[in-house]
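The complex is shown incomplete by one protein chain, all other protein chains being positioned as in the whole.
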Amino acid sequence: MDARVVEELRAILGHSGVLAERARRVTYESDGLAFARHVPELVILPRDTRETAAAMRILHTHGIPIVPRGAGTGLSGGATPVAGGVVIGTARMRDVLEIDAENRCARVQAGVVNVDLTHAAAEHGLFYAPDPSSQKACTIGGNVGENSGGPHCFRYGSTTRHVLGLVIVLPDGEVLDLSRPAVDAQGYDLVGLFVGSEGLFGIATEITVALLPVPPVTVTMLALFRDLDAACDAVSDLIAARLEPSAIEILDELTIEAVESSVLAAGYPKGVKAVMLVEAEGSEAEVAATVDAIEPLLVARGAFDVRRARDEAERARLWAGRKGAYGAMGRVAPDLYVCDAVVPRTKLRELVRQTIAICHARGLRIANVFHAGDGNLHPNIPYDRRNAEELRRVLEAGDEILKACIAAGGSLTGEHGVGLEKIGAMEWMFTGPDLDAQCRVRDAWDPLRRMNPGKLLPVHACRETRTRDPRGGTR
Amino acid sequence: MDPRDPQQLVDYVGSLDCIHCGLCLNTCPTYRLTGVESSSPRGRIHMMRALAEGAIEADADYADELDFCLLCRNCETVCPSGVQFGHLMEHARGALEPRRDRTAFQRLGRRVGFDLLLRDRGALRFVAVVGRAAQRAGLVGLAARIAGPAGHGLRDAPSIPPASERTRLPVFTPALGARRGAVALLEGCVMPELLGATNRATVRVLAACGFDVHVSRQHVCCGSLHAHNGEPAGARALAVETIAAFDALVDEAGAPLPLVVNSAGCGSHLKELAHAVPGEPDHERRAQALSRRTLDLCEFLARGAGAEGLAALIANVRARDTVRVTWDDPCHLLHGQRIRREPRDILRRVPGVELVEMEAAESCCGSAGIYSLLRPDDATRILDPKLEALRATGASVLVTANPGCQLQWAAGIRRAGVGVRVLHVAEVIDEFVLSAASRPGA
Partner (left out) sequence: MSTATVVAPRSIEEAAEAVRHAARERAVVLATGGNTKRTWTKPAARVDIELSTRRLSGVVVYEPGDGVITALAGTPWAELEALVARNGHHLSPAIPAPSNVTVGGVVAAGQSGMDRLRFGPLRDHVLGLRVVMADGTTAKTGGRLVKNVTGFDLQRLHTGAHGTLGLVAEVSLRLHAAPGLRAVGLAFHPTRESALEMARAVTRLSRAAWAVLVTDFTRDSESKWMVNALLGGGTAVVESEVSSLQAALPALPWIVARPGTRDEAQVPLTWNASFGNEYPGGWRTVRITCKPTALNRTLFALDRSGIETRIAANPALGIVDASIRPLDRGVVERISADLARVGARVHWRGLEDELRARVDLFGPDEPAGIALMRRIRANLDPNGLWATGRLAGGL
């Protein structure tokens, strides 16, 4: 990187806000998609909107590509640096700026950790609903970039439903203030469009989110199955019966083993083929009605034991096990390929079976742990990065799984994003015109295609689009 | 070991347990302070891997990030993959030490500290005498000013108590009342010089609970500071001495006595002592046996005969008034030894104590062994938010169970002007139970 650029940036951000030393930069070479790596030229850590805008103006002047990064917990390579590019991290923007309990919303800096927001809201009897499994580490800004999900999105919806306003720094350093809360967007819904744009539109520095009242009663149920198929069928039954618990999760045998041998041991019995976690929230009557309706359905599908968490501590333990399942897989193998795909909820069993068959046919193990209620599969494939041939088989299996899900009417990703990982698969799901529309919208935000290049949109799918002023004349 | 081979500089295989999930980030004090990935556990492991794979050099930046780590091991408590971060860090520091670009003065300092002082009780006592004299004459403040920023550690160094406080523990103290058993007690290297009062309170409590207390005359140091700070050879030598010293303390039947430790840092090291003697099967076996019979004082008093003894003591005491206290988890008790409930249970049972939880009690206070001496400014930045949390509790006593934490807190409280006393859990029992029991009319 040009020393003058570093100097210009340091004049604004100070020495500690610009990491130029290789030993430090190397730690930013990947996100949760560990096999995709590139050491960034620089890492920039602004403290607020002003610093972000100033840094992005400088980068714009020099034509330097930018990769935004929250906590680097993403699993699709959304924060993998690009050649000749810098990383702008939000880790020093960690203030909860305002909690407006009366209007049930909060304004936070992008680097606020998801769980820290919920803790801050708890004082007011409120909580922030999206709860990705990485919520103890991931940031609200990263959640906005990826439109993150989590177990409780079954009831509350993904991040986009909870974002009310944004302050965005555009690629050229211009600040776009969309923070004034609007009941409905005036003109086009730019906030809704930005959520899930995976860093291709700009960097959100401040986010206004909706908070919800903490439900008076929460019951967490654990159902044990001798058969993964039966657990999947039970979920399809729950959906068909239009029951509305707040989360429905399934963990398979290998996942249970990994969790139980970790610090997060949740007390899932070993040896069962599938564990289902179902949570119901609401008033006492609401929870009682939901639980009473669910239990017989589970039993009818072969759940041989259905229990309820006795207290808050047990509840927390059951969830800690679920949310740490990805990390716990480190005990099974040094690396883990986490797939993320969605299927219609009437086809859960069929597709879970196919994922298993695809892995076994390639001599791979598979651990299924997934947001069953949303049809959001996470087939996890353990591997060892030092074995290149194994990695090849893993990636091949991942592709086959995605193809099977798309063939069943599903989608490439339910919450992890396309990023670098699935960019090649975009064309399995979208036609040329589908992608062209997306490219045109991207070019409206970032005409020079400098934001997170090489992510989400396949480069060759983007034809040259010409921007035409509505009053005529081509720019 | 070939120091030129980058693979040898880190425990590469151990580093592969990390799958980069990031659950450790938010618990890491240095990451929370800076927001810099390379100052987080995940980042540090990433650097170790990158070093082994030849992607980076073991340069000053790498060394600085290793040194910046407090080794509080909070990350281990939350790691679902079970990465043994403390071990990885000790290994990396040890392997790096011979390649470090240290000044002759720094090298001399380390040799004096690790090879001379911590190996020799006489030298420690000599330094205490000279140090106290220097502090009383105001020479330390002067030296600190001359040394500039590097002198902060000197300025904030704990004040050394008078000679009357710096007496050694008796080799044997008999149980009081009904005898329930016998234990060995680790006296510690700097404890007698800086926190003799804590040691004596520990002996009084153990004896009052019905235990004979044996102290090793020849033992000096367990070597935990060496292991944490890149001195594996010193750690190994001291481990061997420690094993020999405590294997020699036996009960009537000739079985080695359980070893009670009132310093969480030492206890944590003793429970993993085999790491210090790699590749020596006989020593590893004996180290493991010692680890199995090592108990933190909190553990000892919360379980079995120790708990019965304490209960019997407490039964005789009625509180006159109530004091609000709060507990700060020493990292090497909570994260190193996974002891969370026991000290809280003990404190709740002490008559006259109202225990209130402190925000972020599980997070490091910045003491971290000799970290507060080596990186005083960072140590202060780590402690500052905790001082706020302490204020918020409204407690008048802060209780902990590790000498470094006691000294760090005392210094911070002095600096911030908060009117809070710092006590070891043994001192709480000594004051609220033993002294209360001996009060007339109790």
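Order of writing sets the labels: A and B. Residues in every chain begin at 1.
Keep in mind that, in the parts below, a residue touches a chain if its C-beta (ideal position, glycine included) is under 8 Å from a C-beta of that chain, and two chains touch if they have at least 3 such contacts.
Quantities reported herein were computed from a predicted structural model and do not represent experimental measurements.
Novice: So which of the visible chains would the left-out chain be touching?
Specialist: A
Novice: Check each of A:A182, A:A316 or A:A407 against the chain that is not shown and name the one that touches it.
Specialist: A:A182
Novice: Determine and list the chain A residues touching the chain excluded from the picture.
Specialist: Counting over the whole complex, chain A touches the hidden chain at residues 100, 102-103, 146-147, 149, 153, 157-158, 160-161, 170, 176-178, 180-190, 192-193, 195-197, 200, 215, 236, 239-240, 242-244, 282-286, 288-290, 342-346, 371, 374-376, 409-418, 422, 426, 429-438, 440-445, 456, 465-470.
Throughout what follows, only the chains that are shown with their structure count from here on.
Novice: How many angstrom lie between the CA centroids of chain A and chain B, rounded to a whole number?
Specialist: From the centre of chain A to the centre of chain B is 39 Å.
Novice: Chain B touches which residues of chain A in the complex?
Specialist: The touching residues are 16, 19, 21-24, 26-32, 34, 39, 43, 45, 71-73, 89, 91-92, 94, 111, 113, 115-116, 134, 136-138, 259, 261-264, 324-331, 334-336.
Novice: Where on chain B is chain A touching in the complex?
Specialist: Within the complex, chain B contacts chain A at residues 16-26, 31, 34-38, 40, 42-44, 46-47, 50, 55-57, 59, 61-62, 65, 77-83.
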